[in-house]
Structures are given as structure tokens and as C-alpha cells.
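First up is the structure itself, then whatever we jot down about it.
As you look at this complex, bear in mind that one protein chain is not there, while each of the others sits in place.
Letters A, B and C mark the chains in the order given here, with residues in each chain numbered from 1 onward.
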Amino acid sequence: MAEVILKNVSKIYPGGYCAVQDISMEIRDKEFMILVGPSGCGKSTTLRMIAGLESISSGDLLIDGKRVNDVPAMDRDIAMVFQNYALYPHMTIFDNMAFSLHMRKYPKAEIKKRVEEAAEILGLTAVLDRKPKSLSGGQRQRVAVGRAIVRKPKVFLFDEPLSNLDAALRVQMRAELSNLHHRLQTTMIYVTHDQVEAMTMGDRIAVLHKARIQQIDRPMALYDRPASQFVAGFIGSPAMNFFRGRIKEVNNEMFLESDGFSLKLLPQTRDSLARGGQNVTDVMLGIRPEDVYDKLFIPAAEDRNVLPATVDLVEPMGAEIFLRLRCGAYSITARMRKDVTVTVGQDMDLVLDMKRIHLFEADSGRALLS
Amino acid sequence: MAEVILKNVSKIYPGGYCAVQDISMEIRDKEFMILVGPSGCGKSTTLRMIAGLESISSGDLLIDGKRVNDVPAMDRDIAMVFQNYALYPHMTIFDNMAFSLHMRKYPKAEIKKRVEEAAEILGLTAVLDRKPKSLSGGQRQRVAVGRAIVRKPKVFLFDEPLSNLDAALRVQMRAELSNLHHRLQTTMIYVTHDQVEAMTMGDRIAVLHKARIQQIDRPMALYDRPASQFVAGFIGSPAMNFFRGRIKEVNNEMFLESDGFSLKLLPQTRDSLARGGQNVTDVMLGIRPEDVYDKLFIPAAEDRNVLPATVDLVEPMGAEIFLRLRCGAYSITARMRKDVTVTVGQDMDLVLDMKRIHLFEADSGRALLS
Amino acid sequence: MRYKIENFIRGAMSHILLWMVSIVCLFPLVWMLSTSFKRMDEVNTSVLTFWPKEFRFDNYVTVIREAHFGQYFMNSVFYTSLTVLGVLTFASMAAFVFSKFKFPGDRLFFYLFIGSMMIPIPGAFIPLFILLIKLNLVNTRLGLILPYINSGLAFAIYLFKGFFDEIPNELLEAAELDGCTKWKVYRMIMIPLAKPILATVSIFTAMAIWNEYLLALVIMISRPVLFPLQVGIMKFQGVHITDYPHLMAGMGLATIPILVIYLLLQRFMIKGVTAGAIKG
Partner (left out) sequence: MRYKIENFIRGAMSHILLWMVSIVCLFPLVWMLSTSFKRMDEVNTSVLTFWPKEFRFDNYVTVIREAHFGQYFMNSVFYTSLTVLGVLTFASMAAFVFSKFKFPGDRLFFYLFIGSMMIPIPGAFIPLFILLIKLNLVNTRLGLILPYINSGLAFAIYLFKGFFDEIPNELLEAAELDGCTKWKVYRMIMIPLAKPILATVSIFTAMAIWNEYLLALVIMISRPVLFPLQVGIMKFQGVHITDYPHLMAGMGLATIPILVIYLLLQRFMIKGVTAGAIKG
């Protein structure tokens, strides 16, 4: 049982800079919660406040129902894995993992048992006698994790633990950490700037931007129903396409007029808009790259819903092809099947899947469809 | 006009270590050639030999038809972009870009014109007076490129230029470099360990492994028709799945028998195998993650071609979902549509698209189907 | 992290430690200044009071007027600046060769240099003096500057080499592709980059040479007109009775140029030392 609850937590530095503003969230027992956002969004500061490495300027932090704002880091029963591993370079792997137990005066036999257990889980048994510098990046990361799990803490904190690893290793460690979470069944809070890590690992994801929480939800819910333009653009790769436009109603039909093209909205979009965005006229239309089609393959498309574009860049990815196209002032990314044959400079008529568009208020970025 | 031709080029270090073994390739004028491979495969050494930073132990290097083995680096009319940018920290951006022209005693007005042109192309005009350390990673990379283009060299060399940038910036710089190539129409040779960069940017790709060239071809050809198991596993993400098996012929039908399952091969596979792999019985079967299906969606699948598996890991990617499944001793990655609902631990019957399988000789890794 | 010291006791203890060490380190400076304002009789009665009964600036005036101050000062400036120049030139060139060239015996050479730092100073004096006699360089400016440069080289090479080793080879390769010869790499890349080391070596060498006393006294033994400042002001130190106020005033004045150099150069000085062993 280890819930972590933040109630209106803020962090204001002496100079007046506000790193975290009025954040509230409830991290459930055994949950894998991800804090994601661009650099400077306050995600690391939030994690460091939970760890006790930064003081909390205002608000309450509760672990297991107890307010711990003033409990020193070492007494919060929390373990943390740092981005640069922060292994003790002068100690062997065994001593690195045993250090916290040693400091807490556990009996030697118990220490040995726990370290060997953790080393077993993480595949480190063979390197227990070595020093950190003789290990590969992935092994160091595992030692950092091992150092955390020997303590059997209430909560694990991860601060961008994979960002120093190369692409292939990152994919593998992602899977290992997910498996570890299933195995240990402990609350984990994980900070990253990489939306792929967030999507693939988290039970829930909190997206932070400009010191505030933008949205907290399950991965696919964030992807399908972003609450703001920021979340829509941040989650998903290649990123969502956006077009600025104005909503117009003509002959009881609703249109979105933009630079050089006009789209007829579906009746259900119109209804949804009537609920969520009355009186809003300036909007951002969002459409994901996989919902953009070549008109050749969609014969039924209405003529007026066609976007004329020119291919700027062709990126074959193997199983599919990403196209960058130019349409007036806009650059559009489209995700196409691998058997499409295109060349740079070629014209292509694009059709959007109107069932899957997103609309945001242009000024606030608030999502208008529910 | 600047072809680069390598004829049986090798690099053997004084200690006897062979970094590059008998490499021959022909890089055409205006071509964007990528050398890709895991670290230590010899790709960087090859590039450095072309640049003149390493001596050539044996073989010939021809640029523009002339043998340049013994021409010093500075006289080869080649420009190189380094992984760590290698900008001169004590000079302004202008001076960094002007340095090579300055060394070659170009008139001041000409230098100014060329640097300003390059800065314009790369969006660096505003930072010409600044020092490298005040620039972001992406800007530094652009300066390194700018330093190369002001010289209007015959050949551009790139040594993993994007590996110090973060994911989003890498995607953007990829596009910028591709556009630059279209614009400058110069021969470019680009070294990377990242197969995504190779696939998306290269006109042709040379895959290197263990100091030798494995295959040279266009990106999609490498993906669809890998010449060896190494290339098949290296190109594509998530990586191709492999199963070890034996070919058996029963009642004039051909089967692949593996641990716990048996697959009936299609007649065309059998014919192809008869041409490319007579008498081979021990094979590796390769299948890409996008060619693995849940049997529920393929009702017509033959019962005996079904692989029973258990879901180990679910990675939602937004537009699709990657599944890691366990099937006997094998771990399988499958790429599924986003609307599949699965949970960890669930059983799933898998069906392979037998039209899209690859077969490799188990010992040599040679591709058997043509 | 830079801990905030939440706890008063901890803070107080750190402060006490620091104050103690500060006082010990700074005592000579304070005593020097205090004494330089005193009168001779006040020094004899209360050497350890730090606040003079009255501040007498005339000790300084006397020193400047009576002690050929200007002449000694210019001598010191001359010796110091030429030594610094010589050390910077030879050390940076040797370090560049050690750091970026490969040649047979490179390691042996380097260790010989570093080994020469280990020779006891008095041990080095006597051979030097004899060599200088033989070369007819005793009582000449060159006879002082050459051993000065010699004494500073080894440590300077050590510092320069450590710095050059950290300059990534790609930077030199880029310069080579850009059309630089080795000499131009040295002059246009290595030296401008080595500013922090140039500053550090300058400060330490200038300090050592400016304050050097013994070698100058020996070598200029019969040419007092060539004395540097530190030797010149020693006329106030008698065999039995020392004129502390004037001596200290002279020393105070002698300290000023070195403080000025330090203040000018310290922002270029190296900020840290690394072992390359911390990452892990």
C-alpha cells in the first residue's frame, strides 16, 4: 500500500521563478505513473519534491496518507534512479547495491541475500565484483535499478533513466522496466521527455507543460482524446498536423475554412462542437498522419474536402512510408502504406478522415470535441 | 562530377587488427550514399580513409577518376561534418564557417558572400556573431554543415552527425539534410549506426558488418529483400522475428519444422527455395512484425500454421500497438492495429503471412529466397 | 545540489572551521599590513596588536623615496615578464608535441620532464650557479632569466599537456581538412583555446618569479643595480635589528602588482581539475 498524493503543490525558487505551479494528482498504489513533458516543464522538480531533494514551497505531499513535506529524504522510504545512474564509482557493484542497507545497519546475511536476489532478477550476478566503469551503459542502468529494489521501498522514482542509452538498448530496457513493475507490484513514478516511453510504459500519464498539468489519463486515451492542442502535438510520432481555420455555417452545414481549402464537417462533429465549443469560431484543426490519405485510394471523397499538396520529402520506414507534403502555407505529414510509389516534387491530392479530426480553440488550445 | 570509387580497400592497424576488409563500392555523382552498421563494423574508418584522416593499407581510392591514396586530406577537396560538431569554440559562427576559405586565401568579399549565402540556407544569419557554446545542439549541427558547404567541395562526408541530438530534433535535421542534398546536388557519404536514418535519407545504403560490406541497395530493396540474416535483423524496427527450423518434404509438400510448431510453405516459396537453396535443411525463418497476425482476424488460416503464444508486453504506440509474445523458446514481436484489445498474460494464436516470409541458411545467414 | 544548511549547529560548525582556516591563512597578510603602518617603537612593544595606534603612511613614502624603489620595480617587471613569456612559449610547444604527436620515446621524454620537477631546489641552485659562472652569465640579466624559465617549465608542460589532451582530436582533424598545417593548428587552434592554461601558468609563474629572492640574491651578488624588488627591500632587514615597518611597507607595495595580475587574469583561470574517473 503506497499511494502518493500531491495537493496543490507548487515550487517557487528564491528568485521568484515558478518551476511547478499548483499541481494536484493522485498516484494509486501499485500504479506506474509517468510524468512527461518538454524540458523545463517542471516534471523533474515535481519528482525531486516527492523524493525530498527539493523543499515544497506550498501544498501538501502525502505518502501512504501521511504528510511528508518535512520528512527528510532518507526517511521517506523512497528509492530513486537517476538519469546519469549516479553509481558510486569507487565501490563494486555489490557494494553499490548494498550501500543503503549497510547505512541502515541491516545484518550482513540479510544484505547479501537481498543483493543476490536483486542481481539475479537483473542479470547482474556475474558482475557483482566489478566496478561501475567496466560496465556497459545498460548494465549500469540495471545496477541503478538494483540499488533501488534491494531496499524494497514504498515508492520507486525514475528520473529519465533511459535517456543516456542508445535506441536499441532503450527499447529493451523499456520492456525490462515494464516487466519489473509487473513483478514487484510497487508504486512507480517515472519522469521522461520521450512520449514513446510514456505511451509504452505507463499505466497512466501526466502531461506537464509550463509548470502545470495539462492532462492525466491512460496512454491510448491521451492519444485519441487529447484535452489540449499541446497534448495533441506532444503525444504521437510523427506529430499531429495542425491547420488554423474559421468555423462557418452555411445552409445549415458547417464548414472549416482555412488558407486555400475548405472542409465540410460531419454532422456528429457539428453536434459535438455545439456542446463543447459554442460561439468559438477561430479554431485549430488537428489530424494525425495516419488519418491523411491519398485521394486515389478514396474514390468516394467529396471534391471540396480535398487538399492539393506537393511532396516535399519521402521517408521510407520499411513497413510504411512517411511523406512530408506542402499544402499552401502548411506542412503536412502523412503516414502511408509501403506500396505507395511517390517521388519528391510530385503533386498529390490529400483527403482527411473527417471522423478522426480534432478541433481546438485557437487561443487557449482547449479541445472542443468530446 | 564527383564519383568516389573504392577498390578492394582494407585498413589494417599496426597491431594487426583489421578494421576494414576488402571493401569495394562505387558512389555515383550526386548520390546520397549511407554506410550503416553496428559500432565497430568499420564504417567510420572507411569514411576517414575517404577523408584522408586515416591511411589506406591496401586497395585504391579514386575521386573523380584520380587515385588519391597519397593526397593529403586538405587537398582532396572534401568536407566533413563530425559527430561532435568539432566547431572551433573560440571563433564566432562567421569565423568558423569562414575558416577554411580564410586558410585558402580567398578574397574577403568572396568569403563574406559565401558565408552569408550558407547562413541564409541554414537559418543561421541571426547568430553569425555568436560563439558556438551559446548555440543549441541543432544550431551547432547546422554550423558544422555550413562550414562544409561554404567550400563547395566535391564530396561531403558525414560521420554520425545527428547522434548527439534528441529524438525530435533528429527527425527535423534528417529532413533538412535531405532537402540540402536535393538543393546542392553534390555527392554525399553519410555514416550512421541508426537504420532509421539510413532508410529515410539514403539513395542507396551499404550495410557493413565485421569489417565487410554485407549488401548495397536502395532502402526498400534492403527491407524487402535482405541478402543475409544480418541485414534482415539490422534493418527495420521493431526487428524481424527469427525462428530456427528444418525443411522437410512430406507428400510432395514442404514444411518448416521448428520447436513446437510446423509451418507449411507456399508452392512459390518451394520453387524459389529449389533455385536458391537446394540441399539446405537447417534454416532460419524470418518474419517482420507487421506480417504476424492474430488468428481471430484471419479466419481462413490453416490450423497447422498457427503459433500458440502468450502476451508478454503491450506497447501502445498511438497509431498501432506492438506486442511482445512468447511462443515456446521464442520471443515474437507483432505489430497490430490500435483497436486490438489485449492484456499481458493473455493467450493468442498467431498466424504468419506465409507470402512474406524470409529464409536464411542457418550457418552462413545467406538468404535462400530470391 | 548545494545543500541549504537548515541546521544552525551544522552551519555554525562549518563557519568556525572556515574562520579558523581563514585566519591562519591570512594572518601573515594582515600582520604585514598592520605593521607597515606602525612606528618602529610600537612594533617592539606590541608585535601582535593588529590595529596600529595611528596609521602612518610615511613608511610607504620613505620606502619609495629611499630604496631605489622605481629601479628595483622595473627590474622585477623585466625579469617576470620575460620569464612568463619564455615559459609560455616553450611549455605550450612541448606540450602540443607530447599531446598530439606520436613518436618513439614520447612517454620517456614526458616522464623525464615531470621527474625534473622532483629535484630539490637547493640541489638545483648550486649546479646552476656553477654553470652560469662557466658561461659568464653571473651578474647578467640573462643569467637570472634562463634559470627562472627552466624552473617553471616542467610544471607548465604538465598543465598544458593535461589541457591539450582534453581537446578532441576531431577539432584538429577539422582544422586539417580546412587547410591548416600543424604549425597553424598550434597557433590558430591550440593556443587560443588554451587561454585558461595560459592565464593559470602566467599567474603561478609570475607569482613565483616576482617573489623569488634567493636565486636573484646569489646571481646578482655583485650588481645591486640589477636587484629585483624583493631583494632590494631586504636592506631594511638587518642582521640583528630589522626595520619591520619599512620592510613590511615595502613588501606591501611589492604585493600590489601580483594582486593586480591575479585580479586581471583570474576569470580566465582554469575552473577545475579532473581525473576522468568520476563518471561511472
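Quick notes on this structure:
We take it that contacts are C-beta pairs under 8 Å (C-beta built on N, C-alpha and C of every residue); 3 or more make two chains touch, one makes a residue touch a chain.
Note that the structure is a prediction, hence the values are computed from the model and not measured.
The chain omitted from view is touched by exactly one of C:40, C:85 or C:167, namely C:167.
Of the candidate positions B:6, B:68 or B:87, contact with the hidden chain is made by B:87.
By the touch rule set out above, chain C reaches the unshown chain at residues 1-5, 10-11, 14-15, 17-18, 21-22, 24-29, 31-32, 35, 47-48, 90, 93-94, 97, 100-103, 109, 112-124, 126-128, 130-131, 134, 150, 153-154, 159, 162-163, 165-169, 172-173, 182, 193, 195-197, 200, 207, 210-211, 213-214, 230, 234, 237, 242, 244, 247-248, 251, 254-255, 258-259, 262, 266, 270-278.
Listed for chain A, the residues touching the missing chain in the whole complex are 51-53, 73-74, 78-80, 82-84, 86, 88-90, 99-100, 103-104, 147.
Rule of thumb we're sticking to: only the chains that are shown with their structure count from here on.
Here the spacing of chain A and chain B, counted between their Cα centres, is 27 Å.
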